[in-house]
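Removed from the display is one protein chain of the complex; every other protein chain stays in position.
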């Protein structure tokens, strides 16, 4: 059954992967809102061949105030092999991202990638539902485009604190996605309402699979619905990383497979995992 | 005997000193030759009240390549209380001075000082002889001005690898100093010749005291001559420093006092010491 | 207003910040009003004259420095005649750090400091013990017990014992010191280290090896502070790589009742003042009325531990 492919998909060996540590050039870098920044880089191969759900490990600049020691993982927000570009959408959260935020056009950035396993789309799917919040948008926006390119319809439910925090809506509407927005500010992001929207999308035949990222609460909601309504799903997860290459075992998360709890490396076996196997974090 | 004042002078207590850690503004910064740079700072009180032989402890900027951890000591090359300026002449030697060399006009620099004990001039001296090489020039140039201001004649013997390495000659000639230059390139800096010049200056009644800095070899020469010809002297010494404030005892050097070898802190009991007591380094 | 006072046994300090021994002297009075410090800690003094180690005595490394000063000292008589009167001018309590090569010599020295104007004795037992082939007392619980018991017998002063990080089991040493009668522990001295100039092939220190201090040691000594604070009931004073209020707070959360600042003062002479102000500001922001509430407040009890279980 191709719809179940994520579950049985073998983890690709190192020889089937193609990461490289490249020096990329900043070509645009701007604030999206008070917290998020959008970074566009010109990067040599293989970086622009990243697929939705994959990530890069970024060497964040040191500043007088901040001395990030480790690299920081960032999902690819857009990758364009023809233009030779890679984009990120990130939240200024701490030491590393504050350093990143100081990059100006013309500066360079070392980045390792593409890393990890991206989203999978089964050939027989006709519609997918994407539920995103916060940073999750950065990860799911390119998935919507990938789906559209394969003729799969996309319904996106985008959750945010308020309209000012909403991002990337155009990325979804441009590919013809049906977009629902829900907010904390007007109460529409409450679980009951999100669940109702999801059920309507499933009832409307739009949900051959669920995709989510960015919120533990939404992940659990979608997992419960997926089990009840027999909709498969994928979730992109985060974890603190050191190497990004499967070497250090820092980035593990727990998954429930059959009756056992197993740990998997987010950077190597993920960051995209089967929704049904994911455990709360 | 005032001429012997450096020997018996008590080391001033902390309460008689006036160092502060100030933020100074770079107003000029240029190369003097291939190795040396001249840095001019606008600095708040008490920095511009530094006297010849005193030094500052500079917080050298970190760069991508260099991360100086400790501060670096630098002699005051010129201090002008009315203009509120302090100047340094320094050699780009390693981690710290490479960092320093990146300062541009408008940048700021933390500096602690004035530190240490400067040169002393006895009231009854009529002429002093200054023997300088390399970095020693930076330390001795303001001494010449201090002497001239007190009506003491200055004879300067400036030693360098070649004419291209000679610096600050104008600082000496402007105050009417008699300047001899000696070079490695033409052999005139050889000990015998320097000694001959010195003896002539003493014979000519120009040497009530010797002053030197920057070369162990020249220091020993002057010490020997001073003992033979009963000319007192002062030497400004260097040593690696951590605190600059007499706290860490990193910066000690050995001195011979009566028949004992004692250690003194260059930053606190010095950097200017009695020439006769100094030991080779 | 945040209450910054802390108690180290019977001794009350106006705030938890004081200098580390050997990184503080009269010269700093130009920059720092000594009255504002929680305590004054003098450089370690020995009974006899000592010259210290050959130069160079300092080398910088990444985020830290090596020193091999080697406790130069003008001896106890000079200290009592000169250093003591100087520090007595300030109202902050004075802690006298002492060192000696045997337990008996330690006791002889400590006995000479039963003097007014001294608030506590800090026994720097990280120094070589000639009775154990030059191994520092604080490297072994047995030698620590021996020297602290002798010290306790001769002094009624608050007795602080400064441990070395160069030991396998700092908690056992801490317990030995506490059981032998220490009133507080200082954790810790410098970590033995080395640096070589690859251009000249020479060690960067005249003494070949020296003590590492500064930010590089902080995570190691925070761990030791945590272990010691769990091991004993007496106060622990944290010392190692503290250069900001954040660092000091981390030590306090790990179990320290107060902190000592060393190397940071070399880089920023007013560092201790910044630490005091920063702690007050932090407590105010967090709604913490007394800084002493930070001591040992690390949230280690209710850690959310994943139920990891491996399968092939």
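Note that the chains take the letters A, B and C in the order they are written out, and that residue 1 is the start of every chain.
We adopt the following convention: a contact is a pair of C-beta atoms (placed from the backbone, for glycine too) under 8 Å apart; a residue touches a chain by one contact, two chains touch by 3 or more.
Not measured: the values here are computed from a predicted model.
**Student:** Tell me which of C:29, C:194 or C:273 is the one touching the absent chain.
**Tutor:** Reading the full complex, the residue touching the unseen chain is C:194.
**Student:** Pick out which of C:16, C:64 or C:235 touches the chain that's been left out of the picture.
**Tutor:** Per the contact definition at the top, the residue touching the missing chain is C:64.
**Student:** Using the touch definition up top, pick the residue from C:14, C:29 or C:220 that touches the left-out chain.
**Tutor:** Counting the whole complex, the residue in contact with the absent chain is C:220.
**Student:** Which positions on subunit C touch the chain that was left off?
**Tutor:** Residues in contact with the chain left out: 49-55, 61-64, 66, 72-75, 78, 135, 139-140, 166-169, 191-196, 198, 200-203, 206, 208-209, 212, 215-220, 222-223, 226, 241, 246, 249-250, 253-254, 282, 297-300, 303-306, 308-312.
**Student:** To test your reading of the contact rule: which positions on subunit A touch the chain that is missing from view?
**Tutor:** Missing-chain contacts on subunit A: residues 13-15, 17-21, 59, 67-71, 95, 110, 112, 239-253, 263, 268.
We adopt the following convention: only the chains that are shown with their structure count from here on.
**Student:** So, comparing C-alpha centroids, which chain is the farthest one from subunit B?
**Tutor:** The chain lying farthest from subunit B is A.
**Student:** Which chain has the mean of its C-alpha atoms lying nearest to the mean of all protein C-alpha atoms shown?
**Tutor:** C
**Student:** Distance between subunit A and subunit B based on Cα centroids, please, to the nearest Å.
**Tutor:** Measuring from centre to centre gives 62 Å for this pair.
**Student:** Provide the C-alpha centroid distance between subunit A and subunit C, rounded to the nearest whole angstrom.
**Tutor:** Comparing mean C-alpha positions, subunit C is 48 Å from subunit A.
**Student:** Using the average of all C-alpha atoms in each chain as its centre, how far is it in Å between subunit B and subunit C?
**Tutor:** The computed centroid separation for subunit B versus subunit C comes out at 36 Å.
**Student:** If you look at subunit B, which of its residues touch at least two other chains?
**Tutor:** Touching at least two other chains: none.
**Student:** Indicate the residues of subunit C shared as contacts by at least two other chains.
**Tutor:** Within subunit C, no residue contacts more than one other chain.
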